[in-house]
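Omission of a single protein chain aside, the complex is shown with its protein chains in their original locations.
== subunit A ==
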Amino acid sequence: MTDQFQSTRINQIPVHFISTPKYKTNFISLYIRQPLTEEDHTKVALLPSVLKRGTEKYPTAQRIRQALDDLYGATLSTDVVKRGEEQVMIFRLQLANEKFLSDREPLFEKGIQLLSELIINPRLENGVFHNRHVELEKDLLERKLSQVKDDKIKYANKRCIEEMFKTEPYRLYPYGSKDQLEHITPGTLYQFYQRVLNTHPVDLFIVGDVHKDYLLEMVDKHFKLPRTGLIDIPRPSVRYRVAEERRVVEKTKVAQGKLHIGCRTQTAYGDDDYIALLVFNGLFGGFSHSKLFRHVREKESLAYYVTSNIESHKGFMMIMSGIDFKHYDKTVQIIKEQLHQTASGRITEEELNQTKAMLINQIKEANDQPFQLMDYFFHGIVGGLKRSSEELIAAIQKVSKEDIQHAAQKVQVDTIYFLTSEETGDQS
C-alpha cells in the first residue's frame, strides 16, 4: 500500500521518484543542503527568494508568476529548514496533470524546465545577482526577522533554542540574522551561490502520473548543474549531559504565558533506540491521548494546547504550552512529574498500543502526501539511514515498555523558557 521512492543519478544529481496515478497533480522538489554556520546561514535564507525574483528568461517576479499561472496555476514555493546542524533550501513545484484539462499542454516538461531555469539561470547584472532584487529581498527578510516577535509561540520557540544551544551551531535560526544581513552584497551572495551549486549536495524528487522513462528523460534534458565535487556535511553530536537545568524568564505584553521546555534526548535519527524515542514522544506529548494532554489539559484545565515534539537529528525535544501566568510552577511540576513517571516505567498497555496505532497511522497517511513523503525520505538522507515506511512500522510495532523507559531515562530537561506578562511579579 505504501509508495516507495526509486533512486537513480542523472547528470550527477540523485533523483528520487515515484510514478503513480494517484494524484491529479505532479510534484517536483529540489533540496539543497549546507552546513549551518554563522557566516553563511543568512545567505542561505536569502537565496531562494532572490532566485524567485527573476531568471534570464523571466526577468521579474511578476513574469515568473505569470508563467506559473499560464501552467494552469502551478505553484512554486520555497522554504529554508534546519535539519540537525544543516540548513536546507527546498524548492517545491506542483502542477496540474494535463490529462484532466481540455487543453493538453505538456505541463510536466514545462515545470521541470521552469525549475531548472530558476536554479541555473538566475537574472544577473554585471555578472552577479541583480542589485535591486537583492536589496528588495534583504529588506523583506529583515522585516520577516523583526516580525518573529509578533508570533509569540514562534518567538518563544526561537528564544528557547537560542538559550539552550548557546555554544552549538543548532542555535542559529534558519531564516538568518539581521547582523549578517547587512554584509551581504549581490557579489558575495552570487559567489556563495556558485559554490553551493558546484559543491553542495542536491536531491531532486518527483512524484506523479508520469512514466518513468519520460520522467528521467526530461530531467536529463533540462537539469544540468555545474557539479565539481561534493562537500561532506558531518552529523551533529547529540551526546550532551546536562549539568544544570536553566530557567529563562522574559517579559512582554501578552495575554497568555508561553512555556517552552527544551530537553536533550541524547538520541539521533540513526541510533538504534531512535524508534523507542519516537514512541516515547507520542506517548508523552505527541497526541491527544498522551500524558501531557491528559494531565495538563483534561485533568487540570491549565491549557488549551500542550504538546511535545522531537527533532530527529540533534537529539532535541521541545515541550510547549500556553498557560495562565500564575500557573507556571504548577504546570512545570506536572510536566516533570509525567516525564519522571514515564522514565520509571509507569506506562500502561493501553497507552502503548494507542501510541503505536497513532504513529503507524501518521506514517501511512503521509503516503498520500507527496511533499511529506519527500520530507520523510530526505530525513533518511540527512540521518544516514534510510528506512522504508514498512521497516519503520515494523520497528514501531516491536518497541516494548522497557525500550520506552530507557529512551525516557535519557531525556533531560535542559532549559525552561517562559514568556510572561510585564505585569507579573518577579516570581512567575
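In the analysis below, a contact is a pair of C-beta atoms (placed from the backbone, for glycine too) under 8 Å apart; a residue touches a chain by one contact, two chains touch by 3 or more; residues count from 1.
To be clear about the criterion, contacts and distances are computed from a predicted model.
For the omitted chain of this complex, the UniProt record lists the protein as "Peptidase M16 domain protein", which is one of "Fumarate reductase iron-sulfur subunit", "Glutamyl-tRNA(Gln) amidotransferase subunit A", "Peptidase M16 domain protein" or "ABC transporter permease protein".
Set against the missing chain, the residues A:F287, A:F316 or A:F377 yield one that touches it, A:F287. From the options A:A96, A:L181, A:V210 or A:I261, the residue with contact to the chain not on display is A:A96. For the options A:I10, A:A61 or A:L385, the residue in contact with the chain missing from this view is A:A61. On the side of subunit A, the interface with the absent chain consists of residues 1-2, 20-25, 60-62, 65-66, 69-75, 94-97, 100-102, 136, 139-140, 143-144, 146-147, 149-152, 252-256, 287-289, 293, 297-298, 300-305, 322-324, 350, 353-355, 357-358, 360-362, 364-365, 367-368, using the contact rule stated above.
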